[in-house]
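One protein chain omitted, others in place.
Right, chain A next:
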Amino acid sequence: MATTNTAGAKPAAGPGAARRKLWSAIKLHRFYYYLILPGMLYFIIFDYIPMFGVIIAFKDISPFEGVSAIFTSEWVGFKHFIRFWNSYYFWNVMRNTLLISGYKLLFGFPAALLLALLLNEVKHTGFKRIVQTISYLPHFISTVVVAGLVMMVLSTDSGMINAIVVAFGGEPVHFLGDPAYFRSILVLSHVWQTVGWGTILYLAAMTGIDPGLYEAAKIDGASRLRQAWHITLPGITPVIAILLILSIGGLLNAGFEKVLLLYSPSVYSVADIIDTYVYREGLNKLNYSFATAVGVFKNILAMILILGANYVAKKMNQTGIW
């Protein structure tokens, strides 16, 4: 063992000593590694193996081959990506994805802000709490129930909306099968389900505003509307900005399950999004490689959006989601 005394009596740290030190630190933390092990195994098996599985996007895999085909089959390069890029479906699913989630943002985002402003003006705390509780309710029900409610409310023979249409002398409309209405239905039901829950962060930010500002405004004779406009809104601008930027990161997620539950071939032209296209190509038509390629394409775009959004958020406020 080579120990060179450089400074006083302390044994210096050679590479061997450093390794020993690390080894003893690891041994000291033995218990914590045992705790971590099952969780890490979970991520390796259920996240990293599928991540590795995206190589099938660059091969021709059919579900009838064995698992070894993933390794032995020939590489086909970007064939599937190019086919997707050139297909009729490319622009259709891209447009639908961006339009549906864009409309959701356009209407859902201000709706939550507006509801938060209204709730903030309520002085009676009991009433405020009741309205909040009711407005959170739709957040807790499953997508299947939301889709079921939509189908029942819009049903042609027993639905509430068509009952109103008929009462005014109209003909019942098959709303869910009509491309003119489908996106509006998705957006409206989205706003209905998320607007209450979306107020939580705004309301929390509003409680942090200095009450002295309102006192001063009142003495100056500012009306409640002006107070909301000149004090409340500027007071929560940082929260609004962060939430807006971060929601840009999710722009490619247009609500897969709800579209899948509500759409039908007659509205594919306006309803088919990237995720539903992947689902049909992969699990119905069994084009495993092609569907994976489309999924990888979406994932890479989404990654750019998320990292970009987070970068901007950090620049602005020093608070990203991570």
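Quick notes
The working rule: a contact is a pair of C-beta atoms (placed from the backbone, for glycine too) under 8 Å apart; a residue touches a chain by one contact, two chains touch by 3 or more; residues count from 1.
As a working rule, contacts and distances are computed from a predicted model.
Think of the chain that is not pictured: of "Oligopeptide transport system ATP-binding protein", "Acyl-CoA dehydrogenase", "RNA polymerase sigma-70 factor (ECF subfamily)" or "Carbohydrate ABC transporter permease", UniProt labels it "Carbohydrate ABC transporter permease".
Listed residues A:M151, A:V173 or A:I209: the one in touch with the omitted chain is A:M151.
Touch with the chain omitted from the figure is made, among A:F46, A:F71 or A:Y88, by A:F46.
The chain not displayed touches chain A at residues 22, 25-26, 29, 31-33, 35-36, 38-40, 42-43, 45-54, 56, 63, 67, 115, 118-119, 121-123, 127, 130-131, 133-138, 140-145, 147-149, 151-153, 155, 157-160, 162-163, 166, 192, 196-197, 200-201, 204, 221, 223-225, 256-257, 260-261, 275, 278-279, 282-283, 288, 291-292, 295-296, 299, 302-303, 306-307, 319-322.
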